[in-house]
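A single protein chain has been removed from this complex, and every other one stays in its place.
Labels A, B and C are assigned to the chains in the order they are written; within every chain, residues are numbered from 1.
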Amino acid sequence: MIFDKFHEECGIAGVFGDKDAANLVYLSLYALQHRGQEGAGIACSDRHIIRVEKGLGLVADIFKKHTLERLPGDIAIGHNRYSTSGESLLKNTQPIVADINLGQVALVHNGNIVNAEKLRDDLVRDGSIFTSTSDSEIVIHLMAKSGKDNLIDAIISSVSKLKGAFSLIFMTKDMLIGLRDPNGFRPLILGKIRSGHVLVSETCALDLIDAEFIREIDPGEMVIIKDDGLQSIRPFENVNPTPCIFEFIYFARPDSRIFGKSVYEVRKSFGMKLAEESPVDADVVIPVPDSGVVATLGYSEYSKISYAMGLIRNHYVGRTFIEPAQSIRHFGVKLKLNAVRSVIEGKRVVVVDDSIVRGTTSRKIVKMLKEAGAKEVHMRISSPPTCYPCFYGIDTPTRSELIASNHTIEEIRKYITADSLAYLSLEGMHECVKPFSFCDACFSGKYPTLHKDGLGINPKSEV
Amino acid sequence: MIFDKFHEECGIAGVFGDKDAANLVYLSLYALQHRGQEGAGIACSDRHIIRVEKGLGLVADIFKKHTLERLPGDIAIGHNRYSTSGESLLKNTQPIVADINLGQVALVHNGNIVNAEKLRDDLVRDGSIFTSTSDSEIVIHLMAKSGKDNLIDAIISSVSKLKGAFSLIFMTKDMLIGLRDPNGFRPLILGKIRSGHVLVSETCALDLIDAEFIREIDPGEMVIIKDDGLQSIRPFENVNPTPCIFEFIYFARPDSRIFGKSVYEVRKSFGMKLAEESPVDADVVIPVPDSGVVATLGYSEYSKISYAMGLIRNHYVGRTFIEPAQSIRHFGVKLKLNAVRSVIEGKRVVVVDDSIVRGTTSRKIVKMLKEAGAKEVHMRISSPPTCYPCFYGIDTPTRSELIASNHTIEEIRKYITADSLAYLSLEGMHECVKPFSFCDACFSGKYPTLHKDGLGINPKSEV
Amino acid sequence: MIFDKFHEECGIAGVFGDKDAANLVYLSLYALQHRGQEGAGIACSDRHIIRVEKGLGLVADIFKKHTLERLPGDIAIGHNRYSTSGESLLKNTQPIVADINLGQVALVHNGNIVNAEKLRDDLVRDGSIFTSTSDSEIVIHLMAKSGKDNLIDAIISSVSKLKGAFSLIFMTKDMLIGLRDPNGFRPLILGKIRSGHVLVSETCALDLIDAEFIREIDPGEMVIIKDDGLQSIRPFENVNPTPCIFEFIYFARPDSRIFGKSVYEVRKSFGMKLAEESPVDADVVIPVPDSGVVATLGYSEYSKISYAMGLIRNHYVGRTFIEPAQSIRHFGVKLKLNAVRSVIEGKRVVVVDDSIVRGTTSRKIVKMLKEAGAKEVHMRISSPPTCYPCFYGIDTPTRSELIASNHTIEEIRKYITADSLAYLSLEGMHECVKPFSFCDACFSGKYPTLHKDGLGINPKSEV
Partner (left out) sequence: MIFDKFHEECGIAGVFGDKDAANLVYLSLYALQHRGQEGAGIACSDRHIIRVEKGLGLVADIFKKHTLERLPGDIAIGHNRYSTSGESLLKNTQPIVADINLGQVALVHNGNIVNAEKLRDDLVRDGSIFTSTSDSEIVIHLMAKSGKDNLIDAIISSVSKLKGAFSLIFMTKDMLIGLRDPNGFRPLILGKIRSGHVLVSETCALDLIDAEFIREIDPGEMVIIKDDGLQSIRPFENVNPTPCIFEFIYFARPDSRIFGKSVYEVRKSFGMKLAEESPVDADVVIPVPDSGVVATLGYSEYSKISYAMGLIRNHYVGRTFIEPAQSIRHFGVKLKLNAVRSVIEGKRVVVVDDSIVRGTTSRKIVKMLKEAGAKEVHMRISSPPTCYPCFYGIDTPTRSELIASNHTIEEIRKYITADSLAYLSLEGMHECVKPFSFCDACFSGKYPTLHKDGLGINPKSEV
């Protein structure tokens, strides 16, 4: 059986009660484009039927004036899909729209269901047919088989069987429903726009559409938005929330507020704490743009080492590309980054990045800086060593590919040819996000959903 | 609930046991392009997994070298979809591929299931979810819920519940299965290619790929093709076969052989019989090209009236088109046809067409001929008046739009402004296809599947 | 220097004085699509500036509603370009639009200028720059360098230097000018539409746009259409007209009238004369569709051998295509044609085609007919053997590739494996088009423009 494991860091959005619903979801997806560039889709209800439009590529390339005009109605949901290394399958783009015994229902999903394989096997054994390889189709099947006579109960029954990470938005022809898993791994924000309500992955989407921030959906909370208003229930088991700390480190936009905190401020405090923990005598501190910029500002502020843009990013990167016939040194990195010789030459340079995955890019960056004349290169990482794969929706390689899972920091330093290397400590990181607790499984190997029934995953083995 | 009624006159093909399977299915679909121009798809098994590629448009536009290279394997099925007036939905293109409890299965379907709505309602009530609006998805759901422990039994169980018209080809990762409904409404041909087997809608596809004609699949027959050979079973109820006579009148290619007869010869004999039944004193007999050509040759041969190409067809028609700002007389028809004045001028003209649907095109043709100088225009139709909609897969308008369902022949003649009008008689038509019996419901209103349990349709009402 | 020799069998059209000018030119090009499928372009004047839109492909694919909306104005010209075997270059599509000392001028051209290379060399030596490889750019350069102070004189001066075949339509922001070379190789028709005038390559374009046929432009005639009416002048040398007889044999649409005759009737008389000259005892006569159809009707009428459609053409051919991995017999022909076994089997078959170029297709057709069971296959060609290349705009291969230029008819018969082979005689062909004289250089080697000054070409050598 084919069953691709998709790690879905995605962006999701929903609007209820605004005649520009599809347009507003479109703009929200546009603001959330950083959460997924593989494909996108929008479903919209005109109170009679739900229509859907999907495509591969960027939001602004998929949706044109005429596409959006095919989506009339005042309730809409949408989804940005992350580009995993594997195949880009149109059939796996969301929203999923299906006819079930309780009527038409559509669904978007951000996260990863860890017991998906078992649930799917059970469903198939019981006569369900699967036409995509996406986890999210499971949710609809469980609803269709729940035996419940109303949609809310069917959702509760279905979702109660899921383990893992999921922020979900459902729509029917006259309802919008949002929920977060009990651990609250992925964010989901509630806003107000004109006469209607909005659900989005990050507050930056509210800003773009001029929607007012109301509050975050709580872990384990389900909100039901209908013509007669918004209702909140908490039908799922009560566990200690563990939102994903990697959203702060890398994934979320710095102008967003999630999990009760400003992403910018948390990210900057990571850099300050890193400077406190791992100082270095240097002339200049530079970021690996763009993800390292805010932490570097923190490092600079704490260390008083002057901040510079020693690496310039080419923002036209990311499209298909032809390699030259003969090899160019550090070619892959050069397409994205170039060193500013006047900033680097003769200097002791601290370069700050958010994380190291395989180490190959860091190695190329260090070499590029040395070729630009750096006297010393000190690499600083604004998160702890990434030793474990994520099962909750961040796309990470297997353990064997994660350099920190089987090498000491000194070994990594040698490999990347830096003069020194330091990571933020686990304790230092948690201190920056007090008083809240977070999932740090990719650093610690402690998977929050494991102790409950051991279902689904074994972090010791390769995935 | 959305449930679009798709009338699926389609072309289907399958290959087992040839390493060029996807290529050969591609070529078969190319030869069957006249059966459907809306979209096409091919699924192929490399004995491990089934891959699928689909698209909207013509076969040669959808499938390129690189598309076919993504379909390795020696078992493949494919489908051409007919362009109905409604929306062109990628989600409704076939093959349908699904994971069910008995493994991966793919399906293509030519025909129309008359009890689809009821079956679908039952399935949905029982927890199935539908992600397309195509009838064919029902077949897979019934298989998944059959409780059978092998695929053949699951197919038999599923198909036994279907009423209506269906030639089906299934594939798993190591099997190819073809079947026709007990009435045998739609054709399905078995051929041999090199070491493998082929199933196609019409023999013209065998000709293109140099496959040898073996025989037609019988009504109610199911053939199972595996590595150890071909097995034929007849698991369905035994009824009097009633293939669709409209395949001879219009739908099939004249170089094909189906239902035990040459399409060309049957079509020509319709023209001869028409000349016998409805002679006219005239100078020239011309076809409405291309569908009227062969019957016109028959009319000419019997009547000794000389045959000419008095109407020339523009073969670049069929694409999107811009109307001129100011109206041009008979514009819609002129884009497709133009009269040859030297053939028409001063002549008494017999013009032969295969059928009249709404009458508007015939009216424009008659006027075009008169403007080209015809002294008299006698319209002859090589089939009886089309009074009833088809429920077995030919796309026809509702009764109220069928001009013959509510007008006498004389009224139609007046409307189309012809000097005379005659149709082939029902008896004359059946005489041409002796000794076999055929479905003539669109002319007679006698639907072969109706008397059994009255399910599904009522020919008296509008659809 | 690159200087591709383009043989331009093209379709051209012009409209003056109708606010739908671009639309009407679009429709004219649509009707003339058979004269060129490589690319198309339209230029339109709103009396202030001339705008142009061009593209590669079919007319209906290039021009959409929004494209035509970018072409406001009441004067327009357009061009269909023939697909030569070489590269499809957008830069060579017409209309050519240029700013010259007499203002903006646009040009479309059907034909081939035989002294193009010499003219171009002279111009380049004199400081002209060429940005396309099209002959037609020469015409504009000659105008720019004519030293004349008005456009009409500049055109006369330029065109007087040209040798060869050219029907030309010029436009300025307030004039439309059409002309034919003194020999009149290529057709050009004048029509009337509402308040305006139309120039088109064939009358079938007039039919589509409901324009009234006025008359043909004479060989050596130039018509100037302005707001104050139409003026005709004959500024070029007076020679004996020799229109291209191949337009009747193959190129023009049978529903057109050109060179004073109905294409259909001439083509049919070729078939009758062929039957008279080269009878054969046979059971059936069939055309190679579509180009052989009308001559075959003539052959059938004269010989009393019954006509049938023994070869069916696939009208979806002509697009990009993927060959199967393993060879299929007669594959190239099978994609276009398939034999109807019931028509052919056991019969003595006469098959009529318009011409034989390389002989490879004829050979495949004969084999296909024999495999379909033909007892005998007699090939009849409705024109004389094509022994010489055309320098006047029909795309023909070099002499060495023309099978008739270096083989006897008996050798060709053997090669194509026919039981007999006969061509129409040169005399017989000319008899059918009396009392007019025509260029028959591709059959006789007598090039009408040669005797004058020997410029440009030598039919004895290969081109």
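Here, contacts are C-beta pairs under 8 Å (C-beta built on N, C-alpha and C of every residue); 3 or more make two chains touch, one makes a residue touch a chain.
Since we're looking at a predicted model, the values are computed, not measured.
*Asks:* Using the touch definition from the header, name the shown chains in contact with the chain that isn't displayed.
*Replies:* Missing chain, whole complex, touching shown chains: A, C.
*Asks:* Considering the complete complex, identify which of A:Leu179, A:Leu199 or A:Val294 is in touch with the unshown chain.
*Replies:* Touching the chain that is not displayed is residue A:Val294.
*Asks:* Out of A:Asp61, A:Glu212, A:Asp227 or A:Glu410, point to the residue that touches the absent chain in the complete complex.
*Replies:* Residue touching the chain left out of view: A:Asp61.
*Asks:* Among A:Ser160, A:Ser342, A:Thr398 or A:Ser444, which residue is in touch with the absent chain?
*Replies:* Going through A:Ser160, A:Ser342, A:Thr398 or A:Ser444 one by one, A:Ser342 is the residue touching the chain not shown.
*Asks:* Of the residues A:Tyr82, A:Tyr307, A:Tyr423 or A:Tyr447, I need the one that contacts the missing chain.
*Replies:* Here the residue in touch with the unshown chain is A:Tyr307.
*Asks:* Which chain C residues touch the hidden chain?
*Replies:* 1-2, 49, 90, 96-101, 103-104, 124-132, 140-141, 144-145, 147
*Asks:* Please give every residue of chain A in contact with the chain that is not shown.
*Replies:* Residues in contact with the chain left out: 19-20, 23-24, 26-27, 30-31, 33-34, 58-61, 63-65, 68, 194, 204, 207-210, 253-255, 257, 262, 264-265, 290, 293-294, 297, 301, 306-309, 312, 314-316, 319-322, 324-326, 328-329, 334-335, 338-343.
Going forward, only the chains that are shown with their structure count from here on.
*Asks:* Kindly list the shared contact partners of chain A and chain B, in label order.
*Replies:* Where chain A and chain B might share a partner, there is none at all.
*Asks:* Fit chain B onto chain C over the CA trace and report the rotation angle, somewhere between 0 and 180 degrees, nearest 5.
*Replies:* It works out to 180 degrees.
*Asks:* So, what's the distance in Å between the C-alpha centres of chain C and chain B?
*Replies:* Comparing mean C-alpha positions, chain C is 37 Å from chain B.
*Asks:* Rounded to the nearest whole Å, what is the centre-to-centre distance of chain A and chain C, using the mean of the C-alpha atoms as each centre?
*Replies:* 61
*Asks:* Note the residues in chain A that touch 2 or more other chains, in rising order.
*Replies:* Residue numbers touching two or more other chains: none in chain A.
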